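Here is the structure we will look at.
The complex appears here minus one protein chain, its other protein chains still in place.
We just call them A and B in the order they show up, numbering each chain from 1.
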Amino acid sequence: MPRIGVFVCQCGNNIASTVDTAKVAEEMKDMPGVVYTADYKFMCSSPGQESLKETVKEHKLDGIVVAACSPHMHEKTFRKACEKAGLNPYKCEIANIREQCSWVHHDETKKTGTIKSIDLTRMTLERLKRNKDLTKISIPITKRALVIGGGVAGIQAALDIADGGRDVILVEKEPSLGGNMAKLSETFPTMDCSQCIMTPKMVEVELHDRITLYTYSEVEKVDGYIGNFTVTIRKKARFVDEDLCTGCGDCWNKCPFKIDSEFEHGLTKRKVIYTPFPQAVPNIPVIDKENCPKIQKDKCGACALVCGPECIDFTQEDKIVTEDVGAIVIATGFDLMKNSKFAEYGYGKYKDVINGLQFERLASASGPTAGEIQRPSDGKVPQSIVFIQCVGSRNEEKGVSYCSKICCMYTAKHTMLYKHKVHDGQSYVFYMDIRAGGKRYEEFTRKAIEEDGAMYLRGRVSRVYEKNGKLVVQGADTLSGSQVVIEADMVVLATALVSRDNAADLAQKLGVGYDKHKFFSEYHPKLKPVETVTGGIYLAGTCVGPMDIPESVSMGSAAASKVQALFSADMLDREPITAEVAEATCNACWDCVTACPYTAIDRTEIKNRKGEVVSMVARVNKGLCTGCGTCVAACRSKTIDLAGYTDEQVYAALNAF
Amino acid sequence: MKFKLKNENIASEFVAHIEKITGENAKRCYQCGNCTGGCPVSFKMDHGPCQIIRLMQMGQDEAVQEANSMWVCVGCMQCYSRCPQGVSAANIFEGLRQVVLRKGEDHQEIEDIPMPLLKGAPQQALVCGFRKFVS
Partner (left out) sequence: MSELKNIPYYPGCTLNTVAKHFEDSAKESAETLGFTLSELEQWNCCGASYPLSPDNIMGLTGPAKVLFEASKAGESVTTLCSVCYNVLKRTNKTVHDDKEKRETISTFIEADYDGSLEVTHYLEILRDTVGFSKVKESVTRPLKDIKIGAYYGCMLLRPFEDVGIDDHEAPTIIEDLFKALGAKPVDFPNKIECCGAHLAVGGKEGDDVVKQLSTCVMRSAVGSGVELIVTSCPLCQYNLEQSQEKAVKEVSGYNAVPIVYFTQLLGLALGQDEAKLGFEKNVWDARPLLKEREV
């Protein structure tokens, strides 16, 4: 006969106000196999746990039911207490009488809540009687990490992991590290030069013994599970031998063909063989295959003629490499929304209507104008600039519903940069709210207004059009209640930050979630902000949502410390809730293999002593199995069962209802 | 201007009525001013479209009704076409006009329209004008 204890929690008034917990305990007393019952104010408190432990020992219990809140909350707590008291933790079951019971019933006589609680507890009790002792599964960990994306967040994560003594593979899809931060001129709120603080980090990555850098590469496939991923990486053909190239630049100086520079957002041209910017890491060019006449139609080849070390190879092909890693950090960053959605602002139609990153390039000492603010149309220095915030952000009709969070700050920064460079220039800012929550941020925007004379107008702009060489900006200032028309020389749109085009695709490859805006989803927005629902995969930076550099860097470091924590143990414990095959009855129909969403079931050969294959059976890879139970439903011969959730347990619970 | 705000203002029945007949929700408006910025006639209005909606949010029935704004609105839909929140100030103005016209109060007396205009203007101007100004 089992010796079971039932503990009913009052959860203060959370449960007790609609459930008569004493009555529930009382009812359980007479159930066969129950030797002890109690109700208590807070089972999860230390005294609650202590009394649980003591009772287990004192009454020599071999199983317990805790009727309390959702198992999501405290199953771990109570199982741990059992373990300390010498009981197998999987002999502890939770009956949830709070979330879907006490909280949803408002009957003051406590009648409905109590009856339901009794039913739920009785069911759990019957289930528990069929529980087996289970032991945690131990799996080995490959102590190398993959970081996807070489913006500031990814760089930070990679450096922190590598400095902690672990090997890192960093995959960046562009020819150089740096991401969006490499394009910025100076950065709020301290106004330090972005390149000056970014490039040392990029070089550090390049020189780090523990970091393997794959630029111009993308993750193609990810197999495996926490601690044991296998990653397939496509190294796109650079057409330049990375080992031989010295980065001398003879090739790109010689190349006769010019293309709009992506890095400069079309403000200037680059060559067909190019590095995106002078401080690129690695300083090795790539040939833009689509636009290269040599590759497309065997004409030109000028670069190869001048290359001293002869490292140009027009026949190079993409390379596929595989790497084993134990953890993955996603740091793929953001893009700016396409402004073509906002024809009323004339982006694309008028050359002097530009976006924020283009302004950064104009203001950057290494940019196309060497840091002088000039109109793209005629190179003149603008005497007035209108900045329009929230272009596409907070716009449910035509853009995205969310706030892009950083534009208030960088627009204030832009007005300052402009003032510092063009002393008699006047900036105007159309804003809806100034969101400057952050250390020294409010002071920063006030400075833009009070000291640098930016004219802030509270309202949106309806339209921008050209008249006599000026850009006419027609908007409103709602504080004065008036329509405002400004004739400006240049207009800068603070366009919404959006997720990368390929974010959903990558999320699916990695098996992690994303929201309706295609930003990656955190496991828990407050308590697990860098974890994903998939063990071993972490998030950093703007691929999660709009944020500034300090936040992106913090997240990079946070993700790195999660990886370090994972790598600090040699083996990884996993819940033993996995599928099990009773091999004797398996008839090798492979329905389970097809059904399993995690490819966790293998077709295994059974051999006799002579080594001949006598039969085939399904076998579960415990490392991959997540315990979802799909195979159990698929198996026609009832050969597969789920440990901890056996058919027997489930039917017993149902029968007890 | 000075408003004394009471609970009754916030729960204004007049505003609720306008919302009902126009299908608009004044609370959707977050006062960005795009409508006022783009409205070709807001310069002639006592209060621009977004201010009228603000006054509605504050339950200032009289201020809304006294303003000339509803009669100046040409119904060009520029406001709606660029409103990030999908609010149509044009619909709201129509609702405000309807409330007046449905009481039988005309904004424009037909006799007052000069003969040359009556004769020379396209019929559609008259039909449309009567719909907007005459009960």
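Quick notes
Throughout what follows, a residue touches a chain if its C-beta (ideal position, glycine included) is under 8 Å from a C-beta of that chain, and two chains touch if they have at least 3 such contacts.
In this text the structure is predicted, and so the values were computed from the model without any measurement.
Seen in the complete assembly, the chain not on display touches A, B.
Only one residue in the set A:321, A:472 or A:606 touches the chain that does not appear here, and it is A:472.
Touching the chain that is not shown, out of A:20, A:174, A:264 or A:344: A:344 (per the contact rule at the top). What chain B contributes to its contact with the hidden chain is residues 20-23, 40-41, 44, 68, 71-72, 74-78, 80-81, 88, 90-91, 93-95, 98, 108, 112-113, 117, 120-133. Taking the whole complex into account, chain A touches the unshown chain at residues 343-344, 349, 465-468, 472.
Convention: only the chains that are shown with their structure count from here on.
Centroids built from CA atoms put chain B at 47 Å from chain A.
Those residues of chain A that touch chain B in the complex are listed here as 344, 390, 394-399, 432, 458-463, 474-478, 481-484. Looking at the complex, you find that chain B touches chain A at residues 30-39, 42-43, 47-48, 50-51, 54, 78, 82-86.
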